[in-house]
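One protein chain is absent from this view; the other protein chains keep their places.
Coming up: subunit A.
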Amino acid sequence: MTVVVAIGTRKGLWLARSEDRVSWQVDGPHHAMQEVYAVAFDARAGLRLMAGVSSPHFGPGVSISDDLGATWEESSTPPIAFPVDDAALERVWQLQPAPASQPGVVWAGTQPSALFRSSDGGRSFEFVEGLWNHPHRPEWEAGFGGQAVHTIVPDPVDPDRMLVAMSTGGVYRTADGGKSWEARNKGIKAYFFPDPWPEFGQCVHKVAQHPASPSRFYAQNHHGVYRSDDGGDTWQSIAEGLPTDFGFAMVVHPHDPDTIFTFPIEADGRRFPPEGKCRVYRSQDAGATWQALGEGLPDDFWTAVMRDALCTDDADVPGVYFGSRSGEVYASPDEGETWHRVAAHLPDVMSVRAVVIPT
């Protein structure tokens, strides 16, 4: 079995390859000096690697490789462009292939907060007006990282249903293919407002779903870890048992809807792992209890893991992967039980995705 891990950083993309998920060969940088906040493998037809790239000088775009990074293709015209006078694309935060039943459909979440849809596998995208025209939009605030749709969760069955999330805007849901959207944040606390229970404005950092449980979502917030069992209508805290409720990432096990992974960070005001110990936390009962996973991970780890820098592959025994602001990448070949370093001394890691190469 060969696994490839795409590592998007603030200064380019690296690709790590392994046969055993213990020893790794790393090559890069691809797209040197470009920020790679979004990276995705699309295995629906062949294997396509997509990267949301952004040059601080020359602007953002989407780059595609159908040969695992040997060559890259970028359209001559901007693949994502705002068709409005008051906005221009600043950065692509998320590239999300739709379920296999919708070949060619890829969703993109952007800064400023908007959603785009591709029907040609990520070569070109159309603006989703319904979200942009939402009456809440003028009140969505820019978080520390910018005002962006950073999370897209398409329904595994119904192409008209989807959930998106943004910091500081919250969770929104559509049931009509993106024409209309409703805020879905009931039960998610926004401690930084005078009224901590607003309809919207929550600082959701990541939302994850397992395809076998389409009405269940897990969310890691800017303080707060939640689960919804009713499609996002209401949310309940699952933070008890974690050392802290702050963090960015949230990932569901590919084969078990009850198993989730997160990387706790001490607090908004102290963005380090608790006691500086690098630990992934796993729950195998949908958030009722949590275990620290640290065999092979360092102490004195004074850095953080960003929202898209934690992921799994989909092997029978899934691997788990994460990268840090300090440019280190770790892999676990056994669902988080043990860890091995993939790379070090890279630029700040912003996005990590892994794929098992089809044989």
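Going forward, a contact is a pair of C-beta atoms (placed from the backbone, for glycine too) under 8 Å apart; a residue touches a chain by one contact, two chains touch by 3 or more; residues count from 1.
Keep this in mind: contacts and distances are computed from a predicted model.
**Q** Look at the options "Transporter", "Vitamin B12 dependent methionine synthase, activation domain", "LuxR family two component transcriptional regulator" or "MoaD/ThiS family protein" and return the one that UniProt uses as the protein name of the missing chain.
**A** Options "Transporter", "Vitamin B12 dependent methionine synthase, activation domain", "LuxR family two component transcriptional regulator" or "MoaD/ThiS family protein" narrow down to "MoaD/ThiS family protein" for the missing chain.
**Q** Touching the hidden chain in the complete assembly: which of A:A6, A:V36 or A:L89 does that?
**A** That would be A:L89, which touches the missing chain.
**Q** Could you tell which one of A:S55, A:S101 or A:T289 touches the chain left off the display?
**A** A:S55
**Q** May I ask which residue of A:L47, A:A81 or A:A175 touches the chain that does not appear here?
**A** Answer from the full complex: A:A81 touches the omitted chain.
**Q** To test your reading of the contact rule: which positions on subunit A touch the chain that is missing from view?
**A** Against the missing chain, subunit A presents residues 33, 55-59, 61, 74, 76-78, 81-83, 85, 88-89.
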